[in-house]
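Every protein chain of the complex appears in place save one, which is left out.
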Amino acid sequence: MTSRTDRRRLALPLASLVLLSAAAVGAPWIVSVPPNAIPTDGIIASMPPSLAHPFGTDSLGRDVLSRVLHGARISLAIALLSVALSTSLGAAYGAFAGWIGGRVDTVCMRLLDVALSVPRLLVLLVVAALWGALPNGSLVLLLGLTGWYDVARLVRGDVRALREREFVLAARATGVREARILLRHVVPHVWPTLVVTATLAVAHTIALEAGLSFLGLGVQPPQASWGTILADGFTPGGARWWLTVFPGVAIVTVVLACNALGDALREALSPRQVAA
Amino acid sequence: MTRHLLTVHDLRVAFATEAGPARAVDGVSFTMNAGETVGLVGESGCGKSLTALSLLRLVPDGGRIAPGSRITFEEQDVLAMPERTLRALRGHRLSMIFQEPMTALNPVLTVGDQVAEVVRVHTTASAGEAWTRAVDMLAQVGIPDPAARARQYPHELSGGMRQRVMIAMALILEPALVIADEPTTALDVTIQAQILELLRDLRDRTGMALLLITHDLGVVAEMASRVLVMYAGEVVEEAPVALLFDAPGHPYTEGLLAAVPTLDSTRERLHTIPGTVPAATAWPAGCRFRDRCAHAWERCTTEPPALAQLGPAHRVRCHLVQEPERRRA
Partner (left out) sequence: MSASESGASRRWRALRRILQALFVVWGAATAAFILLRLAPGDPYATQIDELPIPAEARAAWRAERALDAPLATQYVRWLGNVARGNLGWSTLAERPVADVLVNVLPRTLALMGIALLTSLAGGMLLGAWQGTRAGSTGDQAVSATTLVLYSLPEFWLAMLLLQLFAHGLDWLPATGLVSADYDYLPFRAQVRDRLAHFVLPWLTLSLLGVSVFARFQRSSMLEAWREPFVRTARAKGLAERGVRWHAWRTSLVPVLGVAGLVFPSLVSGAVFVERVFAWPGMGYTTVQAVGARDYEFVTAAVVTGSAMTVIGSLLVDGLLRLADPRVRA
């Protein structure tokens, strides 16, 4: 049951995400300059925005608009894929622990406590230190493998609560197979949690990937990602604003849209909606 | 004519809802004298709790007391008084006991603090004095080892003990009028009797007036001298308690009486009245009870009955008062 205000709160963030994704997919057709093209005739230096380069150029004279749009493809792809991975992992782990219950559940949760107390960024830093620059595929894997703990915990809580509910007990009592109960009763109840946490996780992962790339440990130059453009613009003498503002605004737009969408979804999908 | 302690005149409370305004309390008038116990009965949703909350101007968000309503308490106009005066009144001269003693008490403060707070807000007593008075009051409401109990939190007390704390809080400053909103509904039957007993004792000792809100006519029979019956936002019958039980005038009251539980039986309420209270957004035209009434005829669908005098202290909102021959056997 989505009311009008709910729909309005969903529409704006969704629209901005769709728009940005479209711009990312259509990047090669929107801008004519390739993201890594270093001018052969022009100036190999960072210039402020002009008609030829609406977002300016970076320190190698590359077009920032093109880099931001092409960077969107990489940043969005990495975030979406790794969140898909972490959400499935977390859902599987949480559902397993919650459904089995008992000692298995206790052990699973203690392990999760350990995992949750190791700050994720530090794990990423260690891996970066040990293996050096990672290809984007490994980056997706790494972000996915370190991002599933919260989902697992939430799903486990949901599943545990469901296990005790009458309709599940009734299904069990009438001899319905476990797999079928999981599919028919548990999955429909858990998916709102998954949708909301996945949306918020995309926001978080976009920011995290940008941060890693900013530190030089994520997407590797010369590839354009929002983090690498920011890193290029960040020099001790003060940033050139167009290198900070444009990719930064792109990041914030996605993160903000995902957070707002997550909030709105949580309210729209919440089972205990209060009638006004 | 003696001055009344409380006069409620044409009280109307409405809520704005998506389905239009809900007139939850719709023209309620009554009076109370000092020291008197009045029962206010009716099914849930009839507006009795809201009437009580209005007396303290505690109508929940979204609700509004309509202009033209008047509440006079100790000769002061409650609805017109400034916030400050109102606060001085609340908990001091006019206090309230709520239904659910678990949620009505703050879970993270000791019960002693919560009782003492009333003293500290309304008097110049020091923290120490207020605490001593609170412990003293807890003893008066029958809490054993009150000095130790005062340091405990609501979750550490039983339901009955919590309700005693609520009562201590409401009565510590000996108000002139106490409103008790279903004070025993959330409790076990045996505890209910104890709490009622306590309320009666304290009333007799302090001489306070008591407005007892309940859906339980058994409670009313034990406690009240006069009864107001509410239905669909209106008072439908008002009578001294003996008269009401002997010769109810309104078919709704008859229905209620047919379902009176005794304290030792399991509580089945109102099963003799078919149907439910209509929605406050769409009161039926004519008599609001007519769809559930065994005696209803054409007049009931068109003309809303007025509260008519049936005896000296007996008023009934029913066309049967004028046309008793319409009553079916």
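Should a chain be cited, it is by its letter among A and B, assigned in written order, with residues numbered from 1 in that chain.
One rule holds in what follows: a contact is a pair of C-beta atoms (placed from the backbone, for glycine too) under 8 Å apart; a residue touches a chain by one contact, two chains touch by 3 or more.
Being a predicted model, the structure only gives us computed values, none of them experimental.
Check A:Leu125, A:Leu141, A:Val195 or A:Leu269 against the missing chain and you find that the one touching it is A:Leu125.
From the options B:Leu56, B:Val78 or B:Ala296, the residue with contact to the chain not on display is B:Leu56.
The chain not shown here touches subunit B at positions 53, 56, 58, 60, 87-92, 95-96, 98, 100, 103-110, 117-118, 121-122, 153, 155-156, 166, 169.
Mapped onto subunit A, contacts with the missing chain fall at residues 110-111, 113-123, 125-132, 203, 207, 210-211, 214-217, 230, 234, 236, 238-239, 241, 244, 248, 251-252, 255-256, 259-260, 263.
We adopt the following convention: only the chains that are shown with their structure count from here on.
Rounded to a whole number, the gap between the C-alpha centres of subunit A and subunit B is 55 angstrom.
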